[in-house]
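Read the structure below first, then the notes.
One protein chain omitted, others in place.
Entry: chain A
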Amino acid sequence: MAALTIATGTGNWFSALALGVTLLKCLLIPTYHSTDFEVHRNWLAITHSLPISQWYYEATSEWTLDYPPFFAWFEYILSHVAKYFDQEMLNVHNLNYSSSRTLLFQRFSVIFMDVLFVYAVRECCKCIDGKKVGKELTEKPKFILSVLLLWNFGLLIVDHIHFQYNGFLFGLMLLSIARLFQKRHMEGAFLFAVLLHFKHIYLYVAPAYGVYLLRSYCFTANKPDGSIRWKSFSFVRLISLGLVVFLVSALSLGPFLALNQLPQVFSRLFPFKRGLCHAYWAPNFWALYNALDKVLSVIGLKLKFLDPNNIPKASMTSGLVQQFQHTVLPSVTPLATLICTLIAILPSIFCLWFKPQGPRGFLRCLTLCALSSFMFGWHVHEKAILLAILPMSLLSVGKAGDASIFLILTTTGHYSLFPLLFTAPELPIKILLMLLFTIYSISSLKTLFRRSFTLVAQAGVQWHDLS
């Protein structure tokens, strides 16, 4: 019986939470999946059947490979397991092939890869010190954070219904954040470099990493008032960081450099021809900009300021991915969006440089970078809001102020993901899960900080910087 007890993790609430959400993911297997399912099947086929030189040139299917090489290698490894499930899915010409075994394999691969995410959440929980707060298990910050991360609504519906592999990628990001909290900077940098070569969307938060590592790792000490001590600059550390990034990039892009394919790879990774907004608008600044443009053009037509013949025929809401010219307001170029993004992240970068507050300050900067890039970036997907929500979860169990901002962000962010699932059978699922997450997050954080106000004068739990 004792062995059985240990085996089933009796009393180990973390295992129960992780196993519970895994079983829920298994139940979501027969739900609707989007074209992303075919995308990944196609990539399995490409990496399995074709030589490396063809990977970024193959265009039989419209869903061409547009993630960095590490992800392509990941699909390659997966394809060697896939052949035991259904050999047919690895044929490049089998477009939209989705036999039951293919579905099973793909869904299970996502569920399996989430192991990395579970591990990362565990590491993040170790970074919290919640001893001051009540002894009740469900009121401990560790417990609340585990639920907020493991049972995150956005991740569940994007990964396990819509179909993507964000779980393990966010796992890598959370792990690198945890390592930075644990003062294992080299590991954190390494993990982030690897992550960048899995999915380059994480470039959104690269400035935060760069500035933090430069400021708080390469400069080993601060002056008493917290400002920078130039003499403490460690060249060794800078070189070693650079070396890590360089080696990872070399491993990733090296083969394609040797094949002279870098321009092609980059054109696949950064398709600026896709237009300012994704087919279905992400709720960012440019959506408002487009809406304003449309309103003004309608008014302009009514008041006869505009000539109807000059209005471009294509509509931005048609669901197609294409270039678009604005009618009334000036058209937006990729460079303009970059400048707007840089301006938006400047305040937080400045704070990170001039008044570093340790890993917690880094985390805030990271969240702000993610949010700014989401708001002003070029061709942003609505799923990118998860890049801001998940790191913010770590902050939310720390301070009451952060918790309230987190609640606003997560509720609206998750609600903005609703259009991703538009089929009728999935409607109850998304409503139930959204209610579940929202009710739990609001109530648990309220309970957490209600107590801490009575125990400690200011906000309660401090992040425990392990040294």
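Basically, a residue touches a chain if its C-beta (ideal position, glycine included) is under 8 Å from a C-beta of that chain, and two chains touch if they have at least 3 such contacts; residues count from 1.
One rule holds for everything that comes next: contacts and distances are computed from a predicted model.
Entry comment: the absent subunit's protein name, as recorded by UniProt, is "Dolichyl pyrophosphate Man9GlcNAc2 alpha-1,3-glucosyltransferase", drawn from "Centromere protein P", "Nuclear transport factor 2 isoform X1", "Golgi pH regulator" or "Dolichyl pyrophosphate Man9GlcNAc2 alpha-1,3-glucosyltransferase". Contact between chain A and the absent chain runs through residues 1, 4-5, 8-13, 16, 19-20, 23-24, 26-31, 136-138, 424-425, 428-429, 432-433, 435-436, 439-440, 442-444.
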